[in-house]
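Missing here is one protein chain; the remaining ones are kept as they sit in the complex.
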Amino acid sequence: MAELTYRAAVARGISQEMERDDRVVLIGEDVAAAGGVFKTTEGLLEQFGPVRVRDTPISEEAITGALMGAAMNGLRPIGELMFSDFLATCWDIVANQIAKTRYMTGGQVELPLVIRTANGGGTRFGGQHSQSLENWAMTVPGLKVVAPSNARDVVGLLAAAVRDPDPVVFFEHKKLFAEKGEVEDGEIVERLGEARILRKGDDVTIVALAAMVPVASRAAEALAGQGTSAEVIDLRSLVPLDTKTLLQSVAKTGRLVTVEENPRLCGWGAEISSIVAEEALWDLDAPIVRVTTPHIPLPAAAELEDLAIPSPERVVEAVLGIQ
Amino acid sequence: MAELTYRAAVARGISQEMERDDRVVLIGEDVAAAGGVFKTTEGLLEQFGPVRVRDTPISEEAITGALMGAAMNGLRPIGELMFSDFLATCWDIVANQIAKTRYMTGGQVELPLVIRTANGGGTRFGGQHSQSLENWAMTVPGLKVVAPSNARDVVGLLAAAVRDPDPVVFFEHKKLFAEKGEVEDGEIVERLGEARILRKGDDVTIVALAAMVPVASRAAEALAGQGTSAEVIDLRSLVPLDTKTLLQSVAKTGRLVTVEENPRLCGWGAEISSIVAEEALWDLDAPIVRVTTPHIPLPAAAELEDLAIPSPERVVEAVLGIQ
Amino acid sequence: MMNELAIDRSTLLELYRAMVRARYFEERAYDLFMEGLVKGTTHLGLGQEAVAAGFALAMDEADMTFCTYRGHNHTLLRGASMTGLLGELAGKANGICGAKGGSMHLTDIANRAMGSYAIVGAHLPIAAGAAWASQVRSDGQVSVCFFGDGTTNIGAFHEALNLAAVWDLPVVFVCENNLYMEYTAISDVIAVEHPAADRASAYGLEPLIVDGNDVVAVYEMASDVIERARRGDGPSLVEAKTYRHKGHSRADPGKYRPDDEVAEWLKRDPISSFRSRLEADGIDISHLTSIENEARSEIDEATSAVREADPPDPETLMTDVWADGSSTWRN
Partner (left out) sequence: MMNELAIDRSTLLELYRAMVRARYFEERAYDLFMEGLVKGTTHLGLGQEAVAAGFALAMDEADMTFCTYRGHNHTLLRGASMTGLLGELAGKANGICGAKGGSMHLTDIANRAMGSYAIVGAHLPIAAGAAWASQVRSDGQVSVCFFGDGTTNIGAFHEALNLAAVWDLPVVFVCENNLYMEYTAISDVIAVEHPAADRASAYGLEPLIVDGNDVVAVYEMASDVIERARRGDGPSLVEAKTYRHKGHSRADPGKYRPDDEVAEWLKRDPISSFRSRLEADGIDISHLTSIENEARSEIDEATSAVREADPPDPETLMTDVWADGSSTWRN
């Protein structure tokens, strides 16, 4: 049992899968010699050599296109996009090519690939290096969407993503890189599509993802102090989506609050709210409240960015508002 | 008063604005000499000359980048992306640059530009030329999102988009190009952010956009025959969003059905459902139902594509399911 | 003059057969589009058959082909069945992609036809990626990627060529320069003469130009660059000068092209000119006519098979989004 940072867990997860399967390779900008600009791939070049761990030019379309072509031809490649904002520079390859090819070819093409990318705000980098874009990937049929909230899940979900026969977009949260967590020794493999109930509760269901999970947990703590028992669910993956756990919880609590880092419109919480409003309306004892970043680009200044991204205080307020 | 096709209304709207304002220019692939591959820009080169109507290379990043730079420097450019699917090939320019620049510069930069693009399915073109992507644009703060359902709105909303000081993504629906509608002579200018109630009703609110508007209307017809009075709302623009009209209607009918051509997850209807579930839950007498294309890429075969895209029958079924 | 060629007669005849099969297939596809059996769209390579034939015959079975929406010829000549291809165009259950892809997405993985890509430029990095996998395994497999002149101006072209060059990938990029994009001439949108060849040096590659209507010249060029890639000597960029006999797609009459230009190129039809060369070379015409007859009956059989075929099973709408065959996104 070791204490690992979320950052180190990324390298651990990749290493676990590269040791297990020769077909797993890693490419990206500065991932080899430099060990990644977020130090998430440190030691992998040394461990697996330059054929399996390779630096690329600044060419996101070439990186993601190479992943697709290699996956079509027998590899199980992992590619890093330094910041998730750069998904926009290769969105055609990701959303139009990778996601649709199996369906459009009548199932002829298998694409076991993983796109890893540093996602989210709180780092004062400004509007083009801080976005939470899980919902972009969620809009695209054919993409699996994973976003771990802690070091152990990074290892287990990354392993599951690499072993998955379908393309996975794996969002690593920049704000969590330095967070430490207990990670047992030996192989760790989770299953995609299983949410985790972090805290049991009876009065309200709080659903969160990635860096919003600790925010939701802190809110639940505070609420407990005020006599409100909140159930906190870490979705862990948006596609596949664990609607069972979600609907069971709402059936019990009768109240739902989503905590989303994405700007409001068409965020993942909107989808979840619409599922509950369609399938569990009569379970609800209160309106469904979405706590999100306002529908604005993220500002650079610390004071402004902290106002924009959901905080425990805002979650508590939202919950108390529907008590 | 003339009968115009939706297709011809596009050229009429552009022409109206180019006559009015020298700063309005048009670029895109095959838009000049060829008059557009959908014949939506016919006659404009002849009318306004090669300086103001210009063909481009197949370079969507250059096209959209050029729109942004020109808008920063005094023009009011209109750019055509032949198919909305190609938004993915220039998504960085659209979502990261155009949308965010005003905010990131503290309001220094004004970007009065319009990106016109042919959107939607029903044309048997297959998964890469049929997507309904209004929700992609809706996820991005800083973009206005417009999608007309008829020829007159094409003229009036396009004029409004061109005169708007902010960037607008204007979705023209391929399935509607051949549809005819009455369009009065003289200048036509609508306002962005005003939904239209196409049909008054008391039992259920059906919200639709673009090609789903006629589908919703046909469903309402059929429902009337079965004694159900449906109110049909054409949203016309997603950003700005006319929540007033929407919430007033739901307050009256107590039932809401969205009709979305986009694949299910994080479609525009999810956002609308979540707004109602948060602000008007107690107005609801029934679950909110979303009728969407399933969460799949669009197939090419006629029989399959027609099954995938919402039909009047599916809307009727959805409404009767919550009566 | 054939005897100058280091090409045996059987190969010459196979080159002829390949072009004739492609020609008959696409002429039929055009007729069936006009008839309404083929829906949506078609982009025909009529007139460009020599490029597809010359490369297809120069490739090994394990080599991979990546092409565009104008990919009927390339897919057919890697071994896909006329019935499967025509069925796909017609949206029938016997379509090679189960009628889910349509004309612009013809794919036959079993024959290493790795897909027809409908968004300009996207398949260049994908082909590079497939070649990268071959390089990792060093299995001697080569990827060949076909695209048009207009594709040389999109970003993905630049990124793919650079990556392939820097990584020395076993991939051959083939620009079929037919002088036009959709309805606009390539010369209007580039600042150089040759859209592909004049870009080669930006990637440290040789400028390679071939007469794309001379199937023998194409075959020899193809054999050379494919062999180079197989040897591990890296990628090539070939520009084949050719012309499409019909419009860009569907019923486009191609009126944006000067009549004399069209007439000039029709005279240079790759099939009839090659036929005359074969005759001049003393090949017994009966060989040629029997090739033509075989191709004729092949397309006729495919046509009736497709006419009789059922539309796709509605069940298939919801299959094959995921590897488990389903489209389920929730539990």
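Each chain carries a letter (A, B and C) given by its place in the written order, and its residues are counted from 1.
Heads up, the rule we're going with is that a residue touches a chain if its C-beta (ideal position, glycine included) is under 8 Å from a C-beta of that chain, and two chains touch if they have at least 3 such contacts.
Remember, it's a predicted structure, so these values are computed and weren't measured experimentally.
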{"item": "Displayed chains contacted by the hidden chain, counting the whole assembly", "value": "A, B, C"}
{"item": "Hidden-chain contact residue, picked from the options B:A9, B:L75 or B:A230", "value": "B:L75"}
{"item": "Among C:W132, C:F157 or C:Y243, the residue in touch with the chain that has been omitted", "value": "C:F157"}
{"item": "Residue of B:G13, B:G142, B:P214 or B:P297 touching the missing chain in the full complex", "value": "B:G142"}
{"item": "Positions on chain C contacted by the hidden chain, ascending", "value": "153-159, 162, 165-166, 188-192, 198-199, 201-205"}
{"item": "Residues in chain B touching the chain absent from view", "value": "25, 51-52, 54, 56-57, 59-62, 64-75, 77, 92-93, 96-97, 101-110, 112, 141-142, 164-166, 193, 239-244"}
{"item": "Residues from chain A at the interface with the omitted partner, ascending", "value": "29-30, 33-34, 37, 55-61, 85-86, 88-89, 123-129, 265, 294-297, 299-304, 307-308"}
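Criterion: only the chains that are shown with their structure count from here on.
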{"item": "Identity of the chain that, by mean CA position, is farthest from chain C", "value": "A"}
{"item": "Where chain A and chain C are represented by their mean Cα positions, the distance between them in whole Å", "value": "40"}
{"item": "Centre-of-Cα separation between chain B and chain A, whole angstrom", "value": "30"}
{"item": "Multi-chain contact residues (two or more partners), chain C", "value": "95, 99-101, 105, 119, 155-156, 316, 321, 327, 329"}
{"item": "Residues within chain B bordering two or more other chains", "value": "85-86, 88-89, 126-128, 265, 295-297, 299-300"}
